[in-house]
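Here the structure comes first, spelled out in structure tokens, and everything after it is commentary.
A single protein chain has been omitted; all remaining protein chains appear in their positions.
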Amino acid sequence: MINISLMGAGRIGKMHAEIISAHPDVNLQYVYDINKDNALQVAKQNNAEIVNSPEEAIMSDKIDAILIASATPTHTQFITMGAKSGKAVFCEKPIDLDIHKVNECMKEINEINIPLQIGFNRRFDNSHAKVQQARLKKEIGELEMLIITSRDPEPPGLEYLNAAGGFFRDTTIHDFDLSRFILGDDPIIQVTAFGENLFDENAKKADDFDTAMFILKSREGVLIHINNSRRAVYGYDQRVEAFGSKGMIISNNQTITSVESYTNKITSSKEPILHFFIERYTQAYKDQFNHFIECIKNNIKPSVTFEDGRNALIIANAAYESHKQKKTIEITYE
Amino acid sequence: MINISLMGAGRIGKMHAEIISAHPDVNLQYVYDINKDNALQVAKQNNAEIVNSPEEAIMSDKIDAILIASATPTHTQFITMGAKSGKAVFCEKPIDLDIHKVNECMKEINEINIPLQIGFNRRFDNSHAKVQQARLKKEIGELEMLIITSRDPEPPGLEYLNAAGGFFRDTTIHDFDLSRFILGDDPIIQVTAFGENLFDENAKKADDFDTAMFILKSREGVLIHINNSRRAVYGYDQRVEAFGSKGMIISNNQTITSVESYTNKITSSKEPILHFFIERYTQAYKDQFNHFIECIKNNIKPSVTFEDGRNALIIANAAYESHKQKKTIEITYE
Amino acid sequence: MINISLMGAGRIGKMHAEIISAHPDVNLQYVYDINKDNALQVAKQNNAEIVNSPEEAIMSDKIDAILIASATPTHTQFITMGAKSGKAVFCEKPIDLDIHKVNECMKEINEINIPLQIGFNRRFDNSHAKVQQARLKKEIGELEMLIITSRDPEPPGLEYLNAAGGFFRDTTIHDFDLSRFILGDDPIIQVTAFGENLFDENAKKADDFDTAMFILKSREGVLIHINNSRRAVYGYDQRVEAFGSKGMIISNNQTITSVESYTNKITSSKEPILHFFIERYTQAYKDQFNHFIECIKNNIKPSVTFEDGRNALIIANAAYESHKQKKTIEITYE
Partner (left out) sequence: MINISLMGAGRIGKMHAEIISAHPDVNLQYVYDINKDNALQVAKQNNAEIVNSPEEAIMSDKIDAILIASATPTHTQFITMGAKSGKAVFCEKPIDLDIHKVNECMKEINEINIPLQIGFNRRFDNSHAKVQQARLKKEIGELEMLIITSRDPEPPGLEYLNAAGGFFRDTTIHDFDLSRFILGDDPIIQVTAFGENLFDENAKKADDFDTAMFILKSREGVLIHINNSRRAVYGYDQRVEAFGSKGMIISNNQTITSVESYTNKITSSKEPILHFFIERYTQAYKDQFNHFIECIKNNIKPSVTFEDGRNALIIANAAYESHKQKKTIEITYE
């Protein structure tokens, strides 16, 4: 049995608590949240205990691993504390919104050899992973273009927006990582970014975008397009298209059922697509956790590293720079 | 130039007139219709002349071929007249509703060697023909099941129904022929038929069905299902599915455009499917006529023969017998 | 906690054991199988105990419910024993292959009021259930035709075939039940059946079919077509099409991922469809068990009754009669 402390019992923490509880080889031991009621509720539902401080949750001898789903500004502190206590660490994205804090953390844990995984769940989606495999096995020949469409069903509230660190660092960061995942050993070296505020009043108040487009370029010359919106009325639009010298592979949207309808107005109309990330990536969230547990058991390095989290943030920061300067920005990862 | 007389200038005759006129190697010389106004209108639109009797239209020395699109009871008479005058003959389906008249006609023209083609247009549809080719080339291995869905968008009027000879002989006859086309040298030897009157008041008055299902069997044991309706609110539903030992091939419906729509109610909804036979089989009607002209030019036998017309009628008649007797009927083609 | 005995630890029993174990409100207490090794293995994997006789498994005071997944000939005996002990009973289909044993059992348990559910898992498939809902809510107007395609990926072995009771009672029985489910209060009153042995040597040895087609009719005149095969090389083909006065709804096949491929040979080719019933109906199996547990908790009658199991068998028997007599058979359910 692997004993785990859950840091953070909000919406995403709750989801993780259920995944932890359902895993046959894992025990949810402690739940910590700055809001004690949240912690109590999640602990109760999953037969866990609450603790009153991060230190108790992270440094206890009973604990083998920690899962960090707390507010973003706490991430680096908990990662460092976990690593220094020799615990395996799973941390939700982003590592932090401030690259300096990320670099600081990196230095602190640099010498410590523990399983450390960042929560880029989309890498574990079966369909997206097929695209990555197709590139790896050259099923579509040499990759030439990659097109990612990623649109949320509805905009979040103002409070969320104020804490999220901006559209590129909060949302597009997933697509930056997915691009890096599919490109494999061919690094992204350029980004050009366009953000707009077209409809969302809250985004306007938060001085944020609700619509964005990007073009990135890899060292080998692969061109990557990403487009994002905070509101797709037809659901959580998640598509990946890889185009190469020998063909194309598309990871398409998924619907609730396999039903098609025909009336005097519509033909072969499908059911609504899966509403949002919790529905669309249910299995991916489980599979990323399974991977984390397998890494702990076998003492191997998780496939989604601290560096992956850092690099995605570096691209997001460059994207902001591009938007500001209205030009293409070269990316360096030092 | 091949000079053609058109017999019948109603809805379907009009369509044929346009196809004839557009063909570069063919001249529409005469139009005959029992209704002189119809004949005049079609002749005028296509730079042809009208004639006052079938004899003038068919037996004139100027004429190389006749296209029969007149009322069904006139078909055998015109075929015989055309054949005896040495004209190439294209005749719309069905040859006749009465098998005795068909047999009589067969005897009359038996010894005459002219190109004679029956208007089973669906054989010339690219998509359906792909299914036939797949069976022929054993792309799906051995054919085991064939499923034909054939539904009209809306029921015809009472007048049409009273003259049409019944649902099986008017509508299903196309599907019987399509089955024979796909089965090739493996003849249909059995039919079981189910007709219902579920919604159409005119069909009730005409003592006809509006809904029907069939199961047929070939000598090799292939099972064939056909289903028909006089009313599909979403359009002219035309599908063919061939299932075999090595796979399946489906000829699917076709939409007006390649557009898909997404709203908060529907996802990937396609445009309406093509409304009815004139829209769906536009190209097939042209291609069957091209085939007829090629057969005349090269003096070869058309691929859709008098026998094909007769055999489809024999199946339709057996289907009525099956419905009446509530049992499976063995089919003989003598 | 609801304590359950599992009767039968073969392939399907093993699957049920996992579903039982994963349910938060249920405890797998006992496993019984005539083959003790099977029982031991399943018990061990699910932290249950084995017992040496059906009586111990069924009549124990510790037990609240039994799940019967043993060989078909034992079903009625175990149902009766369970019912008489006041246990809730879930029984895999078919109840029995012999209608006399089924009628006998019905009489025995007639007066006993316990939750008793038959394992027609397809009723719990989300997509098929949408079709049933569409019919119920008249979303497609009045139902006029129903078309069920149900094909296994590969034929079973001879041993299975010899015990299965014939293609219609083993396989089509699911489609008969699904038809009844969708038709709701409109009973099936007629069946015409066609069975063929086209490819499977084992089926030939077992004097069984490998290919079949059916047309059924309901009291309201709805025509139903079913087609079955023991071998579809492209996977477990499970489709339901309901056609009505106001439209059509289709429950389509499902693929492993949402990926589409394009090469110089193929376009928009999807991934393989889900291989067989365990993959295709994973969630349906869970949901039918959840329904059973909810019925126990709330002491209500399960939606899939003993009568449903009996009526599907009656249709299957009539189908055999139709095949033998080569005619349509009227069905009575007394």
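Per-chain numbering from 1; labels A, B and C assigned in written order.
One rule holds for everything that comes next: a contact is a pair of C-beta atoms (placed from the backbone, for glycine too) under 8 Å apart; a residue touches a chain by one contact, two chains touch by 3 or more.
Fair warning: this is a prediction, and the values are worked out from it, not measured in the lab.
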Hidden partner chain, touching residue among C:Ile95, C:Ile188, C:Ile273 or C:Ile296: C:Ile273
Omitted-chain contact residue, chosen from A:Ala164, A:Ile215 or A:Ile256: A:Ile215
Residue, one of B:Ile95, B:Val131 or B:Ile147, that touches the chain absent here: B:Val131
Omitted-chain contact residue, chosen from B:Asn110, B:Asn162, B:Asn252 or B:Asn299: B:Asn252
Contacts of chain C with the absent chain, listed as residue ranges: 233-235, 253, 255, 261-264, 266-273
Footprint left on chain B by the chain that the document does not show: 22, 126-127, 130-131, 134, 139-140, 246-254, 256-264, 271
Hidden partner interface residues of chain A, rising order: 142, 144-145, 147, 149, 151, 192, 194, 196-199, 211-215, 217, 221, 223, 225, 227, 229, 231-234, 237, 243, 245-248, 325-328
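Everything that follows uses one rule, which is that only the chains that are shown with their structure count from here on.
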Turning angle required so that chain B lies on chain C, C-alpha fit (0 to 180°, nearest 5): 180
Innermost chain, where centres are averages of C-alpha coordinates: C
For chain A paired with chain B, centre-to-centre distance based on mean C-alpha positions, whole Å: 58
Separation of chain A from chain C, taking each centre as the mean of its C-alpha atoms, in whole Å: 41
Residues of chain A touching at least two other chains: 253, 261-264, 271
